[in-house]
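Omission of a single protein chain aside, the complex is shown with its protein chains in their original locations.
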Amino acid sequence: MTEIEIGRGKRGTRAWAFDDIAIVPSRRTRDPQDVSTAWNIDAYRFDLPVLAAPMDSAVSPETAIAIGKLGGLGVLDLEGLWTRYEDPTKQLEEISKLSGSEATRRLQQIYAEPIKAELIRDRIAQIRAAGVTVAGALSPQRAAEFSDTVIKAGVDLFVIRGTTVSAEHVSKTHEPLNLKEFIYKLDVPVIVGGAATYTAALHLMRTGAAGVLVGFGGGAASTTRKVLGIHAPMATAVADVAGARRDYMDESGGRYVHVIADGGLGTSGDIVKAISCGADAVMLGSVLARAEEAPGRGWHWGQEAVNNQLPRGNRVEVGTSGTLEQILLGPATMASGETNLIGALRRAMATTGYSDLKEFQRVEVVVAPYHS
Amino acid sequence: MTEIEIGRGKRGTRAWAFDDIAIVPSRRTRDPQDVSTAWNIDAYRFDLPVLAAPMDSAVSPETAIAIGKLGGLGVLDLEGLWTRYEDPTKQLEEISKLSGSEATRRLQQIYAEPIKAELIRDRIAQIRAAGVTVAGALSPQRAAEFSDTVIKAGVDLFVIRGTTVSAEHVSKTHEPLNLKEFIYKLDVPVIVGGAATYTAALHLMRTGAAGVLVGFGGGAASTTRKVLGIHAPMATAVADVAGARRDYMDESGGRYVHVIADGGLGTSGDIVKAISCGADAVMLGSVLARAEEAPGRGWHWGQEAVNNQLPRGNRVEVGTSGTLEQILLGPATMASGETNLIGALRRAMATTGYSDLKEFQRVEVVVAPYHS
Amino acid sequence: MTEIEIGRGKRGTRAWAFDDIAIVPSRRTRDPQDVSTAWNIDAYRFDLPVLAAPMDSAVSPETAIAIGKLGGLGVLDLEGLWTRYEDPTKQLEEISKLSGSEATRRLQQIYAEPIKAELIRDRIAQIRAAGVTVAGALSPQRAAEFSDTVIKAGVDLFVIRGTTVSAEHVSKTHEPLNLKEFIYKLDVPVIVGGAATYTAALHLMRTGAAGVLVGFGGGAASTTRKVLGIHAPMATAVADVAGARRDYMDESGGRYVHVIADGGLGTSGDIVKAISCGADAVMLGSVLARAEEAPGRGWHWGQEAVNNQLPRGNRVEVGTSGTLEQILLGPATMASGETNLIGALRRAMATTGYSDLKEFQRVEVVVAPYHS
Partner (left out) sequence: MTEIEIGRGKRGTRAWAFDDIAIVPSRRTRDPQDVSTAWNIDAYRFDLPVLAAPMDSAVSPETAIAIGKLGGLGVLDLEGLWTRYEDPTKQLEEISKLSGSEATRRLQQIYAEPIKAELIRDRIAQIRAAGVTVAGALSPQRAAEFSDTVIKAGVDLFVIRGTTVSAEHVSKTHEPLNLKEFIYKLDVPVIVGGAATYTAALHLMRTGAAGVLVGFGGGAASTTRKVLGIHAPMATAVADVAGARRDYMDESGGRYVHVIADGGLGTSGDIVKAISCGADAVMLGSVLARAEEAPGRGWHWGQEAVNNQLPRGNRVEVGTSGTLEQILLGPATMASGETNLIGALRRAMATTGYSDLKEFQRVEVVVAPYHS
């Protein structure tokens, strides 16, 4: 990386956001219908390189099933409302009607309800019964506590997702999760993150993870940057982690760890750019929270918005842009990049002449900050 | 090109938009009336280096004739309303009155009407009868189907214009257009594009094209970037293709392929910059759709806005800025850069001391992003 | 520093603001409760690396005491309203109600009242009586005149704060303050500034100062830049002065001069970035003027706004964001970065795996201008 001198006592490196880059057509062209957007992780194959983020505004057991049937993977938050309440409909309804000033406080109360192991079992069973691939997410803080329940309930893929997950967490007050041991003991493939740098991702890969989530899942970038001073621009983060994948593949004698972009993905153009930087798939939150079927009812929030000492996100109104099918597969009726995500990806690949996602990671990229 | 490391696994190059650059006066000065803006392609000579884009909002048979008489070249879209309807006045009137929400859907219906070969013949005959140079455009998808009709109808210049046109299109379901063969067989000079990179343009030049359209004709840059992640900033695109022209001239033993900037040209300043980057001429859409005579009646749209799966543009209201003559030749009554385009070009050339367009491609350029 | 050619006759260097940079997690993670934010200067230890700026809108004797009890250091302006008026309540009330057009003129009148030595004594005694560390500030212009009074009154830390303070001030009309002599004679540690460059700070360090304020305290950056053309972007300023600290430590055989960022600190994220660039502590003005207890009653202004020839700041309405305790220690109820400053700092340190402030100065930084 090119170093930049911030001042005599500090150096940094330049980082780029998806908004800073674009792809350019430069070789042959191809028919969109000849393009494959399929993606495999472990024994599981998906027609769409899309994971729905474990967030209560986007994924309920029902939408996890619907997304699975459309070709993607819905990941249920196993520490969300669905495992705290027998029927969270009332809570979801209330959240969608809270005024701005009371939202954070009331969200804190609603999420104070304890998680129930039996609800974890029931929700997983419900998704499994529909015949789609089953995935559930826990935070690193509670992964040890609930993992047995989750595994017995029968998930296919296990997701450990936190703001920042490191291979080495240090604590004076409790025994932190030993990721390597934990993953080794589990029978199912684990996807873990977020990680935002080469080093952090490389360490996660060495724990045996099947996939790494790239990003800093702590709320909207603008908020995180204002509150914590932290920002990991996604184009650079994904490209750095893709570099770690390549180096780890060499070091491990051929283990391919999947890179999943998780954050900063507001439009189909962002998804295209994530893959162009080396992502194998993307994890989507807000764009899926805009579905007519979304449990959030036009609102979107993350667990970090609920933090009772230091909220680092807000419940935001995202509105509704179409059905889940229109969002993923079209047709689009507006040129906003929020519907027919996969159709757009397919056309971007065709226009630049690529026929599968792995090849498309080599597409030519320009740095061209956008003039709004 | 200077490489930029996006991250460890990806490199890109820097690209510049017209808004990023400006020209600077630095040598002698000259009288504006001593400057020539004339341009030749094949046997055809034009006083103005201006092609009107084949878009229904800008070019009708009548405005093609008017633009020809003013010294430019009007290119009729042979897959637009004028070859689908005997008299599209009613449709144009309706389009100008559609509400925003119904526009895309209704445009799709209006453009579902089939193209008629006899209308292609009639429209071309009408333009030819007026004594101006005749040019018509087809998409690469339908070029083979209608080219005989077009040639027999007697065009002087044949334009093949698509979002991205490559010398090598790959399809599993149909035999794609072999551009080289196609151009070889035609008796008239062919202008083809869009192409946005050195490599893409070089391959198009090798097909025998007389001119290459530089750009990514898939709708407004902002929309294309959001939907497809694609953006080819025009200053870099034109300068790259001009580099291809130079290298192809060497490789071909002297064939000069004309470079025509097509996109991102909203003001006379943008036209000046396009030529400063190496363009021989410019293709104009929205600025001509602002003419009082324009068929769009103050509205502007492209074929890509009509796409029924993935619209990548919108019908936009552009208003009216003057007559075609005022727009091209002045006088201007406002300092907005939307009228007296050629007067402005002439003055920019005079102020920097150049007397013809080819020389003016050498004018000094600075990179100076604009502070709005 | 990388040099940039502005033009043939001038060179400059690139400077970065806090808004241009961000920190990134890249190693281990840690529990926020295991993190220490403590800071020492001379014999004084503080739980929070926070000094309240000597500005009448932020620090009264009462808030100085409150901030001291919360773990920070309140610095009283000894040339402000509290040493000009027996009871400035009426003046503070009036200032908060002035209309925009009369504000500057009336502020000039209110501040025309002379400073009284006995009020300096009384205010310092009042703070001392509360059992917290006592600090007062004078400008370099009046430091000599009142220093005896201040020292006898019993301050623990002496602050000399001006727009720009240099180790060598030149005057034809009066004997300027000889900082080195002045500091040598005082019995208490001195914090002095603002300084914005390596050279200026190095010279201040050589005067024997215990701490250097980094910044250009002459009003809001935007105003200073418009009026004086001066701007010292803070990330570079702090990093440059941290470089001077390192070099001075070597040259002095181990004297560690504290670097205190003073300016451009509007959010907890900015505080995080200041420390990441090498600051040992931060001096806060406007964020503390937002406290319910703040004497400014929701308004904020500096002495430079009062200048009767060339005002370089304005009285601005900053509103109220919570109690002093909420602002410093939380809990936050919004994700705006204006409350729970220390909680945010603690979390940023934990997320990046650092356990104390000195270590945290080594955190990884990226240059990534923010897309608002």
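As written, the chains take the letters A, B and C, and residue 1 is the first residue of each chain.
The rule we apply is simple: contacts are C-beta pairs under 8 Å (C-beta built on N, C-alpha and C of every residue); 3 or more make two chains touch, one makes a residue touch a chain.
This one's a predicted model, so the numbers in the text were calculated from it and none came from an experiment.
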(request) Check the whole complex and report which displayed chains the hidden chain contacts. (result) B, C
(request) Could you tell which one of C:27, C:116, C:142 or C:169 touches the chain left off the display? (result) C:169
(request) Check the options B:96, B:126 or B:351 and report the residue that touches the missing chain. (result) B:351
(message) Among B:236, B:303 or B:321, which one touches the chain that has been omitted from the display?
(response) B:236
(request) Provide the residue numbers of chain B that touch the chain removed from this figure. (result) 1-2, 14, 16, 18, 21-31, 33-34, 198, 235-246, 267-273, 276-278, 330-337, 340, 343-344, 347-348, 351-353, 364-368, 370-372
(request) Provide the residue numbers of chain C that touch the chain removed from this figure. (result) 4-17, 19, 104-105, 163-174, 195-200, 216, 218-219, 222-223, 225-233, 236, 305, 308-314
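Note that in this section only the chains that are shown with their structure count from here on.
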(request) Return the chain whose centre of C-alpha atoms lies at maximal distance from the corresponding centre of chain C. (result) B
(request) Mind having a look at which chain is the central one, using mean CA positions? (result) A
(message) As a multiple of 5 degrees, what angle does the CA superposition of chain A onto its copy chain C give?
(response) 90
(message) Using Cα averages as centroids, what's the distance between chain A and chain C in whole Å?
(response) 40
(message) Using Cα averages as centroids, what's the distance between chain B and chain C in whole Å?
(response) 57
(message) Going by the contact rule already set, what residues in chain C reach two or more other chains?
(response) none
